[in-house]
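The complex appears here minus one protein chain, its other protein chains still in place.
Note that the chains take the letters A, B and C in the order they are written out, and that residue 1 is the start of every chain.
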Amino acid sequence: MKKEKLYFASDYQEGAHPRILKRLEETNLIQSPGYGTDNICESARERIRIACGCPEAAVHFLVGGTQTNATVIDALLRAYEGVIAPDSGHISLHEAGAVEAGGHKVLSIPHQLGKITAEAVEACCKVYEEDLNHEHMVKPGMVYISQPTEYGTLYSLSELTAMSEVCRRKKMPLYVDGARLAYALACEKNDVTLEDLARLCDVFYIGGTKCGAMLGEAVVIPEPELLPHFFTIMKQHGALLAKGRMLGIQFDVLFEDGLYGTIGKTALAAADKIRLCLDSNGYKLAFDSPTNQIFVSLGEEAYDRLSQLVEFSFWEKAANGRTIVRLATSWATTEEDVEKLMAALEIIKRR
Amino acid sequence: MKKEKLYFASDYQEGAHPRILKRLEETNLIQSPGYGTDNICESARERIRIACGCPEAAVHFLVGGTQTNATVIDALLRAYEGVIAPDSGHISLHEAGAVEAGGHKVLSIPHQLGKITAEAVEACCKVYEEDLNHEHMVKPGMVYISQPTEYGTLYSLSELTAMSEVCRRKKMPLYVDGARLAYALACEKNDVTLEDLARLCDVFYIGGTKCGAMLGEAVVIPEPELLPHFFTIMKQHGALLAKGRMLGIQFDVLFEDGLYGTIGKTALAAADKIRLCLDSNGYKLAFDSPTNQIFVSLGEEAYDRLSQLVEFSFWEKAANGRTIVRLATSWATTEEDVEKLMAALEIIKRR
Amino acid sequence: MKKEKLYFASDYQEGAHPRILKRLEETNLIQSPGYGTDNICESARERIRIACGCPEAAVHFLVGGTQTNATVIDALLRAYEGVIAPDSGHISLHEAGAVEAGGHKVLSIPHQLGKITAEAVEACCKVYEEDLNHEHMVKPGMVYISQPTEYGTLYSLSELTAMSEVCRRKKMPLYVDGARLAYALACEKNDVTLEDLARLCDVFYIGGTKCGAMLGEAVVIPEPELLPHFFTIMKQHGALLAKGRMLGIQFDVLFEDGLYGTIGKTALAAADKIRLCLDSNGYKLAFDSPTNQIFVSLGEEAYDRLSQLVEFSFWEKAANGRTIVRLATSWATTEEDVEKLMAALEIIKRR
Partner (left out) sequence: MKKEKLYFASDYQEGAHPRILKRLEETNLIQSPGYGTDNICESARERIRIACGCPEAAVHFLVGGTQTNATVIDALLRAYEGVIAPDSGHISLHEAGAVEAGGHKVLSIPHQLGKITAEAVEACCKVYEEDLNHEHMVKPGMVYISQPTEYGTLYSLSELTAMSEVCRRKKMPLYVDGARLAYALACEKNDVTLEDLARLCDVFYIGGTKCGAMLGEAVVIPEPELLPHFFTIMKQHGALLAKGRMLGIQFDVLFEDGLYGTIGKTALAAADKIRLCLDSNGYKLAFDSPTNQIFVSLGEEAYDRLSQLVEFSFWEKAANGRTIVRLATSWATTEEDVEKLMAALEIIKRR
């Protein structure tokens, strides 16, 4: 084994899918208007609308996930409203308080493997409604979930349908963060399509950054009148890219020939192999999840050894003193690196 | 028993202590400058400084508790910081998201009878510090607790000292919400004085509204350089009263002849009697707390009957279907009303 | 002349109208629910609705002007909108950025003696509409004016009608700050009634603090569905008084027997006398305004001498080195003090 470390720290450690680079080159000196008003953006929008079966949808391109979440949530909520989210949600923990900086409370609900249930959302609303002092409280104004979740788990179609029903009954928009959506769409265990998302959510975003794009996220608003002046709200949030076509190019390529639907396959196959290897070598998976993220619970010694060979992500300190780490595969993960990783994992256990 | 209902819903259901009214009359046509720059405010400030053993303290008068909390917390925190608070805290639940409206996250910790421990605060900081991604997270920037708590419980001097030590070690200001402070100070079980608060906290407020004033809260900042430009921050929060002397009068009277230290005694004696009566009649106290709030768990029938006779506060729905209600006594509670309440409580149980 | 200074610094230098004090005493130990849900508040609301000829109006009581402005403006605007206001407006200059702290831009228009015209508002909208980049700009979302203005001037009925028409055409709510409204209503030159305000504005507030109340402002929303959840928004802004009846009492008295309509008369008569005296003694009025504020331009010597005898307000440094100061009369100004002031003014000029 070489001295160089293996990179399994995240799904944004490489550049862009080669077809995107190619398109960037082909279009580089074409002159086009700014702020997403160009033809490439329009083409990308149209492809996304078709993929979502949603010809009337508004589609906006933003640069990154935290920015997208903060902008959409701020646009959806009125001042007196908060956003229901799993306590493990990205907005709850790892966005440095971006939602609160916009003036809104995250009403967090305990997660189960990254997910919350329609029942829990309904119960949260009920507590609010039944509290005779609820006019002194933040009103639940929308629901935020992610697909796949931060734990790599998936909402099933029936779970998402139930969530959508509660949200519509309570007149709360349902917003799905799809930062890693490609890894859900390509997963055998997934039964939620883009069309389902467009039908069941009020807003969702299709992640680019972690799914083969150089950067970019595509916000889909199936019924655009829900969010008037969203362009200006983007601008106010610093989320409107001057050279918008850069984002259009990403998604125009990703939604050509169904690329987005399959780009996650390599990552999922690699993750499955790694999970199997971990299991057969006696590692303890911290959570069971079917997509491109793998969570392993490591004792101190294994942690130290693995650190020397592999770049991974710190996830959390477990109560028992062990450390939970995350290995992530991506569209760009190579067979070779997977083999090397598995070899490393075996060696560490054997000692 | 008369048809009229008994009022035990809160400690702000009457007007002001008669001595305050008298002072309002005596001073009514005296002309004085605005915004708390008048002589009465200055006198009140000086009395508070003396009572707190803190001659250098800055003292500011604000109108209400939510306003005071929002203003102080916004002044203390930098953009990237949040406030650690019990999940039962007033700022966590019943201020309609005022802290978040100011851009800050409430980092809530599970409470025990309204309190949090120094250890829990330290653990919360440790989770932040040990998380390798903590630069993506809200930094714990201060601690908010209340004395007495929303559950009527008290921090002991040793608990408060421990909290103060953690806060100073972590360089986080400690802020105490004293909305009902008079009911702590007059309580036999309390061993925390105003001087202790001034020594152990970085900011605290002495509650007026619920403690005999017509309205008003007095913020004490033992080391004023902690919060430069607080006057302007108050103005920006709409918390600067033009006719500031109205607030000065409240506290000048409350801190004359030690009134604030004793004004809670009637309420505490009444609460003790009511708790005894509840106990001897087989009611279930929801929490054990020694100050002027009494929390009773009622079944549906008892709830309905008591509602017909007494104004009380809804507290929360218990998991078992029972309702927890709060009875509050105050400086103005009369013997007569206490007797009537106890009679009503007996009758309901006897049926 | 006594050594003591004369107070003409503001219209909030005394306490409350004696009838208010009396009512405070009469009701002091009556027990009532909090947050403005009591009978006195309800009575005050009803009186205001009648006085405004507006039986369906929502009426809310807040504590002070800056708080009221910040709360109403935040409630009326969406994130991408700003508030058009005269550059001399209280929200533009003297509220320490409270509107901006709520996330909104004040779109200021040059004033003429404190006023802006319907044409100027329309022109401001036109600039926005015609700017092809206006999606990158703050959208004019409402109009803020005050009656009387910060310069003591008045909008005539025809001016206000024109403003209302522009606002309705542009679908922007019109909000009138009536901090000193009593001094408009009692002025001979005024032709705008409370009913006119209720008919032409979308929200306005009736000032208490400067008009005989101990404290308090009454927000009137003729069509309440314009601002759903305003109660919660007030709470979030720290603008919901626990002991709400204190505010109800102020307005219940002020709107009994038409007191609010006449309480300004003394102040106006006094101001007229003082203006005449100034004029006949060769002082230079900085602006011509008919209500209870008097603006005098003083050279250095006159400024110094007057300062020794009279408390007044600094207004602004004029370009020519002179200082503009404000004298204000109020409902509580006495004949005796007016005589003394006029004597002082004469003496200063004679030397």
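As a convention for this text, contacts are C-beta pairs under 8 Å (C-beta built on N, C-alpha and C of every residue); 3 or more make two chains touch, one makes a residue touch a chain.
Keep in mind that this is a model prediction, so the values were computed, not measured.
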* To do: Can you work out which residue in A:200, A:241, A:271 or A:338 touches the chain that's missing from view?
  => A:241
* Tell me which residue among A:36, A:82 or A:97 touches the hidden chain in the full complex. => A:97
* Structure fact -> Given A:209, A:266 or A:323, the residue that touches the chain left out of view is A:209
* Would you mind spotting which of B:78, B:171 or B:351 touches the chain that isn't drawn? => B:78
* Structure fact -> Had the left-out chain been drawn, it would touch chain C at residues 79-80, 82, 93-97, 100-106, 127, 130-133, 135-138, 313-314, 316-317
* Contact footprint on chain B, counting only the chain that is left out -> 74-75, 78-80, 103, 135-137, 139, 229, 231-233, 235-236, 240
* Structure fact -> Touching the unshown chain, chain A contributes residues 7, 9-10, 12-16, 18, 21, 24-25, 27-34, 63-71, 95-98, 101-102, 209-210, 214-215, 232-233, 235-243, 245-246, 311, 332
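Keep this in mind: only the chains that are shown with their structure count from here on.
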* **Averaged-CA centre spacing for the pair chain C and chain A, given as whole angstrom** => 50
* List the centre-to-centre spacing of chain A and chain B in whole Å, with centres computed as mean CA coordinates. => 42
* Between chain C and chain B, distance of the C-alpha-averaged centres to the nearest whole Å -> 33
* **Junction residues of chain C - those touching two or more other chains** => 232-233, 235-236, 240
